[in-house]
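As you look at this complex, bear in mind that one protein chain is not there, while each of the others sits in place.
When the chains are written out, they are named A, B and C in that same order, and each has its own residue count from 1.
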Amino acid sequence: MAVSRTVELDGHIIDSGMMETSFRTIMEMGGSFEVEEFQIGRSKTEESYARLLVEADDEDTLQSIIHELHQNGANPADPTDATLEPAPADQVVPKGFYSTTNHPTEIRVDGEWIDVENIEMDCAVVVEDSEARSASEDSSGQSPREHGDNPRAYTKVLNAVEEGDLIVTGSAGIRVNPPDRPRDSEGAFGFMQGGVSSERPSESTIRKIAGAIEETKREDGDVLAVCGPALIHSGAREDLAALVREGYIDMLSIGNGFAVHDLERDLYGTSLGMDTEELDHPRKGHKHHIYTISEIIRAGGIEEAIEEGLVESGVMYECVRNDVPYVIAGSIRDDGPLPETITDAIEAQNAIREQAHRADFVMMLSTLLHSVAVGNCLPSTTRTVCVDINPATVTQLVDRGSAQAVGMVTDIGTFVPILAEHLFDERE
Amino acid sequence: MAVSRTVELDGHIIDSGMMETSFRTIMEMGGSFEVEEFQIGRSKTEESYARLLVEADDEDTLQSIIHELHQNGANPADPTDATLEPAPADQVVPKGFYSTTNHPTEIRVDGEWIDVENIEMDCAVVVEDSEARSASEDSSGQSPREHGDNPRAYTKVLNAVEEGDLIVTGSAGIRVNPPDRPRDSEGAFGFMQGGVSSERPSESTIRKIAGAIEETKREDGDVLAVCGPALIHSGAREDLAALVREGYIDMLSIGNGFAVHDLERDLYGTSLGMDTEELDHPRKGHKHHIYTISEIIRAGGIEEAIEEGLVESGVMYECVRNDVPYVIAGSIRDDGPLPETITDAIEAQNAIREQAHRADFVMMLSTLLHSVAVGNCLPSTTRTVCVDINPATVTQLVDRGSAQAVGMVTDIGTFVPILAEHLFDERE
Amino acid sequence: MAVSRTVELDGHIIDSGMMETSFRTIMEMGGSFEVEEFQIGRSKTEESYARLLVEADDEDTLQSIIHELHQNGANPADPTDATLEPAPADQVVPKGFYSTTNHPTEIRVDGEWIDVENIEMDCAVVVEDSEARSASEDSSGQSPREHGDNPRAYTKVLNAVEEGDLIVTGSAGIRVNPPDRPRDSEGAFGFMQGGVSSERPSESTIRKIAGAIEETKREDGDVLAVCGPALIHSGAREDLAALVREGYIDMLSIGNGFAVHDLERDLYGTSLGMDTEELDHPRKGHKHHIYTISEIIRAGGIEEAIEEGLVESGVMYECVRNDVPYVIAGSIRDDGPLPETITDAIEAQNAIREQAHRADFVMMLSTLLHSVAVGNCLPSTTRTVCVDINPATVTQLVDRGSAQAVGMVTDIGTFVPILAEHLFDERE
Partner (left out) sequence: MAVSRTVELDGHIIDSGMMETSFRTIMEMGGSFEVEEFQIGRSKTEESYARLLVEADDEDTLQSIIHELHQNGANPADPTDATLEPAPADQVVPKGFYSTTNHPTEIRVDGEWIDVENIEMDCAVVVEDSEARSASEDSSGQSPREHGDNPRAYTKVLNAVEEGDLIVTGSAGIRVNPPDRPRDSEGAFGFMQGGVSSERPSESTIRKIAGAIEETKREDGDVLAVCGPALIHSGAREDLAALVREGYIDMLSIGNGFAVHDLERDLYGTSLGMDTEELDHPRKGHKHHIYTISEIIRAGGIEEAIEEGLVESGVMYECVRNDVPYVIAGSIRDDGPLPETITDAIEAQNAIREQAHRADFVMMLSTLLHSVAVGNCLPSTTRTVCVDINPATVTQLVDRGSAQAVGMVTDIGTFVPILAEHLFDERE
């Protein structure tokens, strides 16, 4: 073969499947390889190391292979600085720009490896030296939270790229570090090794998730709940509201439909004489849906409706009363929408992105659209649970590159009450 | 139109959709009709009555229409005796035999209406006068439970028909009475008006099902649980065993797989050092599965294994200890099978049929095959709940003619614990 | 009972279930009724008529019942003019405003019944007399297409309501006309009587849909295709492109993902040496996805990319080349997005609304989000087919009030080729 390059793998490269994926990638893409060095961690905690000489017939193929290995955490053994090129125009990246994974990533600038801030998938990486810092922005186009005197690297989504941004191209000088899956399952997160659980015992799994939330709170972490309207229909509204009230949920990411259904339960839930347990529900309720929106608009918004005593219970009520920030992202199927709903998709993504970057633990509860939107912005190191009764939804979420996500196929209407019971019991 | 016949509808013919279905049936099948009389019950409890003159171009079409109307509960206004013909050979019915619905049915013999015993769908009706009674059999070929001096009518499945059986043919002299759906929802069963509940609040629905079980027990009724192996996988085994032990389940209908998984949990559940909550489960367990079968065969059967102390917990254990009868029906995908498994499908159907006829309340828990088998033998008057995480399963069960069945789409692993909690709490 | 009101039902009130629904509604909501007159259409084409005296204990209950009956097509027998109240502020409707169904609706103004233009569900009805006409707008806030000297009535979604708009409140003076389901199944649309077909023969159903498209084209109607990205993944891209090229599709409603996948196939489909039939697909392709977006942005947009020869095939290509208008609606899960993507949800809804109002036949192809968005804007008289491999998607679409929609559960990757084959064969 005409060209070759040396790459290194280290960490739990066998457990995580990284080694196998690397070997397979090279061969499927038409290359070959030699294992120059191979040290296997023999116990659960010991890490492994492999150095491969990757060969291909031409430079293009080699580049493609190296790019793929990168995504998978194999890094060139002969590091050089990352190549930087200025963006030719707003929203236009240089040709061959490096598109990020959601794994922790470092960029080599002036011989030093620096972390890429706010890592998330499918972004460009912008490098900024100390002089340029004043104009700096993060991936959503907002000002980065802090920086020192050294060069910085951070992600930008395509639509936030500005003319002149120095953008990483090619694959040189980039180091990707997929999270290890530890061999041992100590701690509350031990069970969370990815994959969809439809064979796992339901109650035990929920207890483990409760444990993960408690651990997050003990460590002063932030829990983000991403919720779809089925949660309200299935009767889990009061338990979710209690979780907000009791401080187990720090941020809420929802759509217009969730908010309207939650408010409708408050405004019309008992007005037509149906019993509160709701087993014979009133005439289709489409009227209530649109009437709820109309009443909230009349009041000027959700907060105003709560202030004036119009709304007195529910998830939105507890968020407002307990200063739990929420993002209501709009969609083309919304009625209304409510005044608080962010109708512009890019603006909504930026609000979601900010929550996602702050979250330490994410629960995605019976919503495909919002879970994918949040998942797109999460680094692979953020612990994530997806709960849905439809296995296709859970699979799709886990497949979209969020290898760290744990999927649970269950009924959201029984999941939330059992979760709340475990959390409240534990506290007593 | 050349030919006509008068039919009558009575009962809650509007609520139940019977009238609409009748009108639609006539027109779709190429006939027409005149409403000769129509009295509408104006309040919730008042019944309605309609008399229709059905017309068609030829006798064949009219017959087909009248047959369909029958199935739906519309009965000819000019009753004659049912036509009886002897079966020409074993398992062979006379041409044009009347194939039953699962609704309560009467047959007119010698000018008298007599109830068809053990009604179930897709059977022949055998009429037996007092002389012939000594050779009588019910639909499974077993002796009927009781009979007096008068003629009797009962169902027989095709394979139980014997040469010379007097079998009802045509549609004359037959009265079908679909159960009314009462307008009011009093009592624990009020909510159970059929249909699949995926929008109903989960916990409230489970509470209602608990109420229906309690009501059944208060009335000394029998609860039949039909269970699939997913119940064991999902961690609901202990709660189901408790329900058996505490007397809430009177009969069990399962397959070989369910029994093996339940026993395997006892025999191997802790032997490999996994924690009992089972979140990291052992190597595939295929070996345990086949080893369990082997151990039970060696012991001589489930009861023997329990007697000799080999098996000490679980659903099968509680059944044996508490004299709760169970039927283990075999299938072509079984391993083993266990000694108690009935491998002949007809023999197994007969065992299932006997349970089904005795049951007052049936819970179908995450099994399509066994639920359909049991559902085939149930009269439409037996209250039935189908629980499965797959909406297609629930829909298929409800669609197969069991209009009385209530479907609930939920996780069996959370359903059984919450059900048990409600039942045990209530009792205290 | 203290209060009463007379309502009338006419049309195919039995076939359509309208009568049964009316009876049931009254009783479930706590009222009672007397059938004052009842004439049943005896043949397939004859219509029926019923006049009911509806009674309730109090005016509120009666109002609720009458409102529900309305939605279902039962109209008060004693018409008065509709009540009109001015909107107190932009986006704020008067209390008790009438929320529309998607059925053809008339409003009584000055003793005359006038049609509500651009009917769609969950809107307010604005009435405008001849003086006010100059400022008139339709439901999306755009100018209505035509009007004469008489008062007009048209729909407005909540967010388009302007201060001072005269809005219909209450339920007086409103007539709703649900489409009849004809008893006979003549013509290509005969089979399309709603419901989800999973038991219907697949090929025959596709042939019928092809017939419906041909009929639409013969009548100079417009076909709107609403497509999700699975259509591209499943290999149906070329056949859909051919349908656009050959004039069978007049409008396209899609999301950013569909457009990107279609363009990516053109830009990168063969570049990595995979065979065009795509059975071993290249390394995950995330890179291609984001690179495609980047290339199109660089070109300035889809049309520019086609102009400059960058894109040379596919669905978007055929749309641009054949002047088939498309709407690309944005969502929070989009990458990029492409320059043509409408990121504001309200703006996107308005663009979708305009297409929906023009369409005579709508095909929804494997997309839940976009199908619901389009379905929300369709009158119940527009023939609609929903195709998806997931029965839950089809059911959800059909359930959302689009009673006219026919659902087909099939593989979009085989559906489109067979549909195209039937259409092209037929033409020869």
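Definition applied: a contact is a pair of C-beta atoms (placed from the backbone, for glycine too) under 8 Å apart; a residue touches a chain by one contact, two chains touch by 3 or more.
Note that this is a predicted model, so its numbers are computed, not measured.
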**OP:** Please pick, from C:50, C:254, C:315 or C:389, the residue that touches the omitted chain in the full complex.
**Re:** C:389
**OP:** Can you list, in ascending order, the chain B residues touching the missing chain?
**Re:** 25, 28-30, 64, 67-68, 71, 88, 91-93, 97, 99, 121-122, 157-159, 272-273, 280, 283-284, 286-287, 289-291, 293-294, 297-298, 329-337, 343-346, 348-349, 352, 369-370, 372-373, 376, 390, 392, 401
Original post:
Which chain C residues touch the hidden chain?
Top reply: 185, 191, 199-208, 233-236, 277-281, 389, 409-415, 417-418
Original post:
Can you name the residues of chain A that touch the chain not displayed here?
Top reply: 14-15, 17, 19-20, 23-24, 27-28, 32-35, 38, 40, 42-44, 183, 391-392
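The rule we apply is simple: only the chains that are shown with their structure count from here on.
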Original post:
Which pairing of chains gives the most C-beta pairs in contact?
Top reply: A-C
Original post:
In terms of residue numbering, is the interface formed by chain B and chain C classified as same (over half shared) or different (under half shared)?
Top reply: same
Original post:
Where the centres are mean C-alpha positions, what is the separation of chain A from chain C, in Å?
Top reply: 33
Original post:
chain A to chain B: how many Å between their CA centres?
Top reply: 47
**OP:** State, to the nearest whole Å, the distance from the C-alpha centre of chain B to the C-alpha centre of chain C.
**Re:** 41
Subject >> Where chain A touches two or more other chains, by residue >> reply: 280
